[in-house]
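This is the structure I want to talk about, given as structure tokens.
The complex appears here minus one protein chain, its other protein chains still in place.
In this document, chain identifiers A and B correspond to the written order of the chains, with residue numbering beginning at 1 in each.
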Amino acid sequence: MTVEKRKLDIELKLRRTLLAAESWLSKKTVLSIGKILTVTIFILIVLGPILYLLLQIIVNWKEIQTSVFNDPILGNETFTIMLKSIGLSLKIAAIVTVFDIIVGVPIAWILARYNFKGKNILDTLVDMPMAVPTSALGFSIYLFWGTNNGISRLYNSQVGFTSQGTMLIILAHVAFTFPYVTRSIKGIIMDLDLKLEKASRTLGAPPFTIARMISLPMVKEGLLAGTILAFTRSLGETGATLIVSGVYQTAPVVIVSWMKGLKIPTTAFLAFILIIISLLLLTSVRIFARKVGLPWNKVFPRFERKLSSKKVARTRNGVSLLLFFVFVFIPALFVILFLFQWWNKSPFSGDPQAGMIYQVFQAPDRKLADITQALVTSLEIALIVTIITIIIATPMALLISKMKNQKLKGFLDTLVDIPLVIPSSALGFSIFFLWGSNGMHILSPGFMMMIIAHVSFTYAYCVRPLIGSFDAIPTMYDEASSVFGASKITTFRTVTMPFLRNGLIAAAIMTFTRSMSETGATIICMGTERTIPVLLVDFFEASTFPAAAFAATILIVISFILLIVLRFVTRRTKNE
Amino acid sequence: MVKVKLKDVTKYFGKDRGVENINLSIDDGEYLAVLGVTGAGKTTTLYLIAGLLSPSNGCILFDDKDVTKLPAEDRNVGFVFEEYNLFPRMNVESNVLFGPIVKALDLTDSRQIAREMFSLLNIVGKEQNFPDEISGGQKQRVALARAIVSNANLLVMDDPLRALDAKIREILQVELRKLVKDLGLTCIHATHDTHEAMRVADRIAVFKDGEIVQIGTPEEVYNHPISLYVANFLGESSQIEGEIVIENNESFLKNSSGLRLKIDTNLKTGTKAIALVPAELVNVFDISEKDKINYDNVIDAQIISSKCIGEFYEIDIKMHDLTIKSKELIGRKIPLKERSKIVCGIDKDDFRIFPIEEEESNDQEKTTKI
Partner (left out) sequence: MSEIHFQHVTKIFGRKVEAVKDLSFIIEDGEYISLIGPSGCGKTTTLRLLAGTILPTRGRIFFDNTAMENISIQDRNIGFVFQHFAIFPHMSIWENVAYGPSVRGKSKKDIEHLVEKALKSLQLSDKAELYPISLSAPDWQKTALARVLASESRILLLDEPLGALDQKIREEFQVFLRNLVKKERLTAIHVTHDQAEALTISDRVVVMNKGQLVQIGAPTDLIFTPSNIFTSFFVGESDFLVGVVVDDREKYSEVKVGNNIIKVSNMGIERGKRVVVAIRREFFQIEKVSVEDKTRQDSKHNSLPGVVIQEQFLGLLKRIKIKLENQQIIEAKIHAKNPIHFKEHDNVRVIIDPDSARSFSYPKEGIVSALEM
């Protein structure tokens, strides 16, 4: 009895202490300090490097001018290379984005509106290129289109369908950017009110007209956001591009190669220009998204009626699915097939030394050890980054979600998105620039710098879905909780957190996969450590394809597992 | 302006019954109310008529032309939804002109009609507003204008006033009927509210579990409900169980507590039956007026409780050992205090008599035939 009573007393004391502490934390001043801290961390880790880069460009303008425009030996050759690479990058990004929209929108529609066997599988497959490291993807695509192992076998050619270069870059970029478009609108299409479409039917509009005039305008913002993401991802991608570009260098690849040559001022200037382009794109979309109307009030009844026929719809669906499989799915996973072809010997010469088994497990350079070590490094980094990012991103998401000042909210919201659109090699470079020997000189490239780099580009991937999760919690629960006497922090612990659980898991997985798969920033910040996507690029450059295929397959399997877990978690959230 | 006919229309959703064997014909220019609880098949019927669903069986005729296979966009049915379903990204004017635009009608004409509708419905000045900037009542007016401007000759409304506040609902009921009658439209209006159905319609079709149980003018349905279900659904009422007794060619209902009510029925002596009396037909008088009043049944009673709910007093009355509900319009002066002694006057034809049990199944067969 007394033991029982003492237990109760302790419980009460503990609870009262906790409540008192929470109530202290909920004080206006304490909360304000928390808010300031959240924003400061965000600025320091995410925006700081970019701002510092901009500052340095201005301060050291003379030096940059010399090395870029008036180099005593090269003249303005550097600038010419820069312009060329940016031009190529923009051109590729534009073509890729157009293709993404043409295939991505119908597929999103199919996934959102039709019910068929294997829909869940297709849904996962569509998302997969987003989770698989781009260097693995790029390698797989190179094998499929660019060597005599892939598509060219179908017509018995000794060379690949296309060689390294613009065409191959486009094919690779389509594969990993296209899910951004599909994903960004699939959810919106699913949430569209079917009643509006019913209403338009009773008013005399055939299905195609309804999609064009009623449904698509509602997904306009989502589509624009997805498009901009696809465009900037293509513009800034490094991992896959390193593999498929050959002599044609896109801007991010140029950054990596200049960085390797330690041409700091010119790299800084190129990174600066890329950042500016991305920021311009982001802000212009933010500003114009609402204003850009779809001024198609003109109707062509007969034509649209024809387009609405079941036959046309069926053809359209078939063609987009076919395009998806031929240009995205098969090339992306071809590496697995390749691995089995080259398992223990070359399928062409039968040479066992060209096989995977020999290269990975038996060759004297001990590739297996490299792979294991790189894998461990990757997992360690991903885990640490995920924990740090979740801790610093959750308060930020809460802050943005609950912010009452709409202007400030919009501003912060845009700021958070910046790392999403900036080429990761440019971001990695600015982090190197700020923290490394050229800036504060706190860190040199290595494990720690990689962690900081990863935190800064995964931040946005973590905050974005968390804002969504916070927004989805009805405010009445918060109000109910405070009416019954809970302080703000108590409310957060007892009411908000349980709602947030699945959202947090989803955000964590997203952060983890992004960290696992990144190449561009990693190459710049890694020093002597190597992550597995970087190792893959190295293997590729050393032309040990079967070993590279082994590494790529491991990466694909890991990402696939994570993706399935993610889907499981998000599905559960929806059901609840 | 169109005649609508449903012949043996049945709709199943997988194994679930939506509606079964609906036979209905609606005259040119008639205002029909479809009355029933949630899940009675009202919306399904309306969707079938508009072509938003296609029947599993049976056919639908507009002016004797079979439209069963015609897609919704070609039926010219103006549909007004419960949740308005205005296009959120378009302003009021674009919403209303959406129909004419997609049908490629002459826009100058349609604009003219739209303007007339705006002034008829009292929403002039809101043309440039977006749906989230106007009130619920205004939204439903816009939805109505939109349905009519698209050249509809049949107006179908799915519980259009449900989401609105009581006062606006009252006002719109009157407006709706006037508009439909002025324009000469054929109109089908689904509602769960008996009073609304009576207020707007020429005829009422009562739905239950996917079937029509009764159809007729408000007066017919109210005065001669075909089943206990319909009678109960039409309003608040009290039930008295007893046995039929015939004396001197007059029918009575006797219950166990000795209450003896004069009723109007064809049922034979000894039949067990329920007499149902709507609350508003139980008339309350001060005990002093006992000799002055002229009713078939004049019964002593006592007031249990009373409250004023606006246009009516709701009074609970103790009559023998029964509790009977009464509703009296507030204009009359009547005793309301608890335990006041009163007399109740009920005419014999105000009891709706339904035999119990054995005959019940019989009763149901009758309803399906109609």
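Note that in this section a contact is a pair of C-beta atoms (placed from the backbone, for glycine too) under 8 Å apart; a residue touches a chain by one contact, two chains touch by 3 or more.
Worth saying up front: this structure is predicted, and the values here are computed from it rather than measured.
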Quiz item: Which chains here touch the chain that is missing from view?
Solution: A, B
Exercise. Pick out which of B:V124, B:I293 or B:C308 touches the chain that's been left out of the picture.
Key: B:C308
Quiz item: Looking at B:T44, B:N76, B:S110 or B:T194, which residue reaches the missing chain?
Solution: B:T194
Practice problem: Would you indicate which residue among B:T186, B:N283 or B:N297 is in contact with the undisplayed chain? | Solution: B:N283
Quiz item: Which chain B residues would touch the chain omitted from the figure, given the whole complex?
Solution: 135-136, 165-168, 170, 194-195, 198-199, 218-219, 222, 234-235, 278, 280-281, 283, 307-312, 327, 329-332, 347, 350
Exercise. Determine and list the chain A residues touching the chain excluded from the picture.
Key: 8, 11-12, 15-16, 19-20, 474, 476-477, 479-487, 490, 494-495, 498-499, 576
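One rule holds for everything that comes next: only the chains that are shown with their structure count from here on.
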Quiz item: chain A to chain B: how many Å between their CA centres?
Solution: 57
Exercise. Would you pull the chain A residues touching chain B in the complex into a rising list?
Key: 193, 195-196, 198-206, 209, 213-214, 217-218, 297, 299, 301
Quiz item: Which residues of chain B touch chain A in the complex?
Solution: 50-52, 71-79, 81, 83, 85-89, 94, 98-99, 101-104, 146-147, 150, 156
